[in-house]
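Excluded from the complex is one protein chain; the other protein chains are retained at their positions.
Up next, chain A:
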Amino acid sequence: MHMHKFEKIWLIFGIGALVVFLSVVGVSAFYLGNKPPSCLTTIDPKKVDTEAPFDKPGLNKVEGKEWDYELVYVASAFFYNPGEVEVPLGAKVKVIATTKDVVHGFQVAGTNINMMLEPGYVNEIVTTFDKEGEYLVVCNEYCGTGHHLMSSKIKVVK
């Protein structure tokens, strides 16, 4: 099988760029800690309300962890609990969330906080809120008639 010289050059260049790109993505994920939200903890979706930490939705101060606060959300069709929360500026926060019924999304618009909430699973992401303002949390996975009404608010305050 014959391959034209220019095509060889083109493919070597292309594959080289691919290797560099994948290395950047891999290093960022596994050495810089930018892995996508992939929590492996499971939970009985019927018992969400009685199990820690979901028995206390909202912002909870924690001690002795890498983060200062845990921000706990319980999602169900078609709302988040809490519906509004204030977070101090600069706080390092672990967002922990799950769903009581169908699959929901959890996205804080204008940030990199974006994860799927699936019945039976907890999902989480650690983030620092370093810009003041009001952030909209939207459900970005279709969940039924009220999907587009499902939202919450995060106010980052000084």
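One rule holds in what follows: contacts are C-beta pairs under 8 Å (C-beta built on N, C-alpha and C of every residue); 3 or more make two chains touch, one makes a residue touch a chain; residues count from 1.
In this section, contacts and distances are computed from a predicted model.
When the unshown chain is looked up in UniProt, the name that turns up among "ABC transporter permease", "MoxR-like ATPase", "Cytochrome c oxidase subunit 1" or "Hydrogenase" is "Cytochrome c oxidase subunit 1". Residue A:Met115 is the one among A:Leu59, A:Val74, A:Val95 or A:Met115 that touches the chain missing from this view. In the full complex, chain A contacts the hidden chain through residues 1-4, 6-7, 10-11, 14-15, 18, 21-22, 25-26, 28-30, 34-46, 77-78, 101-103, 105, 107-112, 114-123, 134-136, 138-149, 151, 153.
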